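The complex is shown incomplete by one protein chain, all other protein chains being positioned as in the whole.
Letters A and B mark the chains in the order given here, with residues in each chain numbered from 1 onward.
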Amino acid sequence: MRRIGVFVCHCGSNIAATVDVKKVVEMALKEQGVVHAEDYPYMCSEAGQVKIAEAIKEHKLEGIVVCSCSPRMHEATFRKCAERNGLNPYLVEIANIREHCSWIHKDMAEATEKAVILMRAAVAKVHLNAPLQAGESAVTKKALVIGGGIAGIQTAIDIADAGYKVDIVEKEPSIGGRMSQLDKTFPTLDCSACILTPKMVEAAAHENITIHTWSEVEKVSGFVGNFTVDIRKKARYVNMDKCTGCGVCQEKCPSKKPLNEFNRGLNTRSAIYTPFAQAIPNVPVIDANACIKLNTGKCGICEKFCQVGAIDYTQKDEIITEQYGAIVVATGFDTIKLDKYGEYAYNESKDVITSLELERIMNAAGPTKGHLERLSDGKAPKEIVFIQCVGSRCSDDRGKPYCSKICCMYTAKHAMLIRDKYPDTNVTVFYIDVRTPGKNFDEFYRRAVEDYGVNYVKGQVGKVAPQPDGSLMVHGVDLLENKQIVKKADMVVLATAIEPNPDVRKIATMLTASIDTNNFLTEAHPKLRPVESPTAGVFLSGVCQGPKDIPETVAQAGAAAVKVIGLLAKDKLKTNPCTAKADELRCNGCSQCANVCPYGAISYETKQVNDHGIREDRRIAVVNSALCQGCGACTVTCPSGAMDLQGFSNRQIIAEVDAICR
Amino acid sequence: MNKVEEIKLISGVNPLKCMKCGKCSASCPSFNEMDIKPHQFVTYVINDDVEALAQSKSAWKCLSCFACIERCPRDVKPGKLIDAARQILIRQRDQEGLSPDEIPALLDEEIPQQLLMSAFRKYRR
Partner (left out) sequence: MPVTENWKPKIVAFCCNWCSYAGADLAGSSRLAYPADVKIIKVPCSCRVNPMFILRAFEKGADGVILCGCHPGDCHYSTGNYYARRRMTLLFSMLDYLGVEEGRTRVEWVSAAEGVKFSETMNSFVEKVRALGPNVRLGDLRCKN
C-alpha cells in the first residue's frame, strides 16, 4: 500500500465557493493509503508548493493527488514540485475539481459529492502509477513556415535572425500574400507595397531563409523537434536558375485569357506570368491549364523569345523531403464567397465589388491603373455606397458568426482616400457598429467623418437592385432617423467577411493541429499561449488563428518566432514517457499491434523468455519509445492483453472506473 | 404563460439574438406605413411591451412577404414576431377571424397572387 497525500486547492473562491473543500479533505483521509490530506487557498502558489514539499518529507509520501484545476493548467507545475522534492513526477495525479466540477455546478452538496468521487478516482489511479523516466530526443535546428504572407515572412525573418535555418513554403508563385494586394494601409495611409517589399527582399536575401514558392506541403510526419515534411514543388516550367525576370515572355505570350488572381479576377493575365511586378522570386510560372504549348503542343513562343533559355516545358512536379524541428502555420485568409447573398447583387452587377477588389482598383498596378472606375462602363462613380458586415456577425448559414475585425477600419480608409482623391464623389457608409479599438483607430475614423465628409448611416442595407440605366438602387435604413433610405449609387462596395484560407483544414489535419468550427486554428490556451497550437512543435502566426490587422499579425508573427527559437535553442527535448510496452510473457507476436500503430513504432524481435521455468525463443513486440506517442491503439488491439500503455495502463483506468462506480 | 413567452413559443424566435442592424427595416416594403418599424419589434418583445406591438398598425401593415425573415443575418426574423403578435390578437378575438369558407366571396380578380399567399399566411389560423 502506497503512502498517498491529497492536496485540495480552494483556487480562491473558484473551487471553495461551490465545493466544501474541508469535506473533501475529510473524505480523502478515509481512503485507503491516504496518510495526509490538507487544503490551501492556492495550491499552485509558492506557499502551496512548500506545503506539498513539506508533506512529502514529513509523511514519506509515495504518491500525490492534487484536487485543483485542469491538469492542462497545472499538472506540469505539481509534477515539477514533486520532482524537486525527490518524488517521481509521474506519481502525481490531478483531480480536476474546477473545470469539471465547481465551475459547472451550483449546488454545494452535489458539487462536493462529485469532487470527492473525482478525488477517489485519482487516488485509486495513483496507487498504480509507475515511476516513469522521460527519455530524450534530439532537435532538428530548422523551422518550416507554411505561408509566405506578411505573417510568414516576419516569422521567418525573426527566426533566421536568431541564427536558425528557416524554409518558407508558399503555394502562389510569389511570397507577399494578401498584404501585397493592398493599396494603402490604415491608420497611417502608407503604401502597402512600400513597406512590404523591403521585408520580402530581406527574407529572400537572408542567408538562413530558403523560399519555396509555387509549392505545397504534401505530408507531415514525426513530432516536436523531429518533423519530416514532404513538399511538392509544382512544375514551374521555368528554370529558376537561368531566368533573369526580364518579362519578355509575359509580353509575347499569346494566351491572355486566364483571370488574374492577383487582381481578384477583375482582369486577365498571360499564361506565363508573375503575379505582380515586385514578385519574389521574380521568376514567372506557366499556368498549365492556359498554356497553348502544354495543351496542344504548338506555340512555344515564350521559349523562342527567352534569351537565356529558361523555359522548360518538360518540368514535372517534384517532391522534396525535409527535416524540421518546428512548424509555423501562417496560411492567412480569403474573403468569403458571396453566392448566398443574392440581395446585394454581387453576381449580377460588375459595379458591386468587394473591398479587396476595391483595393486592386485603387492600386496603380491594378486593372484600372489606379483610376476609380466602374468596371461595367469605365465611368467615374459619383455616388459610392459601402455596406458593412457583409457575412460577418451572421448566425445563419450564409455568413460567419464572428466579427472580421478589419472591415470598419479599411472602409474608413477607402472612404477617406476616395474623398481625398475625388472630392466630388459622395461616399455613404451603412454600418451596424463602427468598431475601432486600436491605437489611433478611432481618431482615424473620426477624421473620415469630420474632415472628409463621409456620410455614415447607422443601418443595414436590405437590397441592392441593378437598374436598366446601369445605376444601382440601394434600399437601406437610417435607424437613428427611423427612416427608410432609397439611394441611387454608381458603385457599391461590400465589406466582405474574411475566413481562414480554405486549405488550412488540410494542413491542420496533416499537422494534427486542432481547428475550431470556423476553421481557425485553435491556440493551446486562448489567453496565455496564443501563438502555440495544442500540438507540440506547431505554432500559429497571423489570421489562421483569428481575424487580425497587419500590426497584430506582425506582433503575433514575432511571438511565434520567439516560441520557435525557444524550442530550437534546446539540444534535447524530454519525451513523453507514457509509451506503450509489451509484456514479454504474454505477447504471442501476432503483429496486430504493428498494424494499428500510426507511427511505425512497433517491431518484432526474437527473444529468449523464461515462461515459468521453461526457456524458449519467442517472437515478441518491441516498442521504440522514441517513436511511440502514446495513443494506446495497440493496447486495445492486442488479443492477449500483453500491450499496455504506461501512465494509462489497463489497471489504472479500471481502478478509476471502479472508484467512480463505487 | 405571459405574452412574451407566448410570442417566443409561437414564433420560435429568440429575440435576444438581434444585433440591431436594421436590415429588416431596410428590406420592408411596408416600412412607411408602419408606426412601429420592423427593427423595433424585437425591442418591444424584449421590453415586455407585446400589448403595444399587437395594438400597433404594424401588425396589420406587415405584408408577410418574409423579406426580413429571408435576410436577417441573426435568425431573429421580425416577420415571425409580428406574425405571432397577430396570432395572439386573432386568438383573442376568436370569432372575428376569417374562416376559409368566407375567403372566396371576398376575392377580387385584380388581387395579385402574392397578396393571396400572404393573406393566407396572415389569416389562416
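By our rule, a residue touches a chain if its C-beta (ideal position, glycine included) is under 8 Å from a C-beta of that chain, and two chains touch if they have at least 3 such contacts.
The shown structure was predicted, so the numbers you read here are calculated from the model rather than taken from an experiment.
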Chain not shown, its touching partners among those shown: A
Residue, one of A:Ala28, A:Val66, A:Ala121 or A:Met362, that touches the chain absent here: A:Ala121
Which residue of A:Ala277, A:Ala569 or A:Ile660 touches the chain not shown here: A:Ile660
Option from A:Lys22, A:Arg72 or A:Lys304 whose C-beta touches the chain left out: A:Arg72
Residue in contact with the excluded chain [from A:Cys101, A:Ile311, A:Ala326 or A:Val457]: A:Cys101
Sites on chain A contacted by the missing partner chain, in the whole complex: 70-72, 96, 98-101, 103-107, 110-111, 113-114, 117-118, 121, 508-509, 512, 514-517, 522, 534-535, 578, 596, 598, 629-633, 635-637, 645, 648, 650, 653-654, 656-658, 660-662
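By our rule, only the chains that are shown with their structure count from here on.
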Complex contacts: residues of chain B adjacent to chain A: 17, 19-28, 31-32, 37, 39, 67, 70-75
Residues on chain A engaged by chain B in the complex (per definition of touch): 343, 389, 393-396, 398-399, 432, 458-463, 475-477, 479, 482, 484-485
